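Only a single protein chain was left out; the remaining protein chains are all shown in position.
The block that comes next holds chain A.
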Amino acid sequence: MTSLFSSPEDVRTRLAAGDYLSDGHIATTVFLADALGKPLLVEGPAGVGKTELAKAVAAATGAELVRLQCYEGLDEGRALYEWNYRKQLLRIQAAPEGQEWSDTHDDIFGEEFLLSRPLLTAIRRTEPTVLLIDETDKTDVEVEGLLLEVLSDFQVTIPELGTVTAARRPFVVLTSNATRELSEALKRRCLYLYLDYPTPEREREIVLAQVPEITEALAEQLVRTVATLRALDLKKSPSIAETLDWARTLLALEADALDEDAIARTLGVVLKHVSDQTRAAKELGLPTAESV
């Protein structure tokens, strides 16, 4: 199997070239998933860059991203493949008089009538592919069983067509918010990466990369303040996405420092729950929303 990356350092530089700032731990884990040909399960709170990591790997390697978005009620027909009944039926009705049923049958279970869904699509591709199975924890346990099957030997059996084996294994990333524990079996198949909120140093780099107009001093203040907010016991801690929104908002308001006033005016950008805002205002000694 050809590898996408030559070393952890290679992962790091190439992801950074696409403005995804990793660290040694992330880079090594991505490198290993590729080198060992194992799916990578990325878990962590919302907005820490799990989905983005898969996209960044695709972008850095010129691979195509095939995405399976999971949700409650997702089934095999949506995840793997489905027969296009409608088209098949029309084909049956249009069958020339006197055609043998077995011929018609062969016809309608051909390629033309197959609706390929992300898992099958990814397996059949011959070009480099990143398969992103996003928010795996939202699915039901049965789908997990299906994933386990597909990810174990990267092959799919379609009774009418035979077995399709991956010509080239996709780089697989599964993400989860850990709203439920994924099965031990699935976890055993995967390499595991826990993405937590970044250190202030790394977050500052992310801010500078994504919002290049911002000054270093403001970025520094911003990530320190966000870290302070995360230390409070909030309902929803601010994510990287919210830090970035905050940076953009401050730029738009032409604020050049993050003082109490600027924070009080823009707190809604980072904290979405009113109770969290109240809490933060109290803990940080901010002027209350009404007085602004």
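Rule of thumb we're sticking to: contacts are C-beta pairs under 8 Å (C-beta built on N, C-alpha and C of every residue); 3 or more make two chains touch, one makes a residue touch a chain; residues count from 1.
By our rule, contacts and distances are computed from a predicted model.
Undergrad: For the chain that is missing from this picture, which UniProt protein name fits: "(2Fe-2S)-binding protein", "VWA domain-containing protein", "Sarcosine oxidase subunit gamma" or "ABC-type polar-amino-acid transporter"?
TA: From the choices "(2Fe-2S)-binding protein", "VWA domain-containing protein", "Sarcosine oxidase subunit gamma" or "ABC-type polar-amino-acid transporter", the unshown chain carries the UniProt name "VWA domain-containing protein".
Undergrad: Looking at the full complex, which residue from A:Thr13, A:Thr28, A:Thr104 or A:Gln210 touches the chain that isn't shown here?
TA: The single option touching the absent chain is A:Thr28.
Undergrad: Which parts of chain A face the unshown chain closely enough to count as touching?
TA: Touch with the absent chain occurs at residues 7-8, 24-25, 28-29, 31-33, 35-36, 38, 41, 43, 73, 75, 85-86, 89-90, 93, 140, 177-181, 184, 187-188, 190-194, 196, 200-201, 221, 224-225, 227-228, 231, 233, 259-260, 263, 273-275, 278-279, 284-286.
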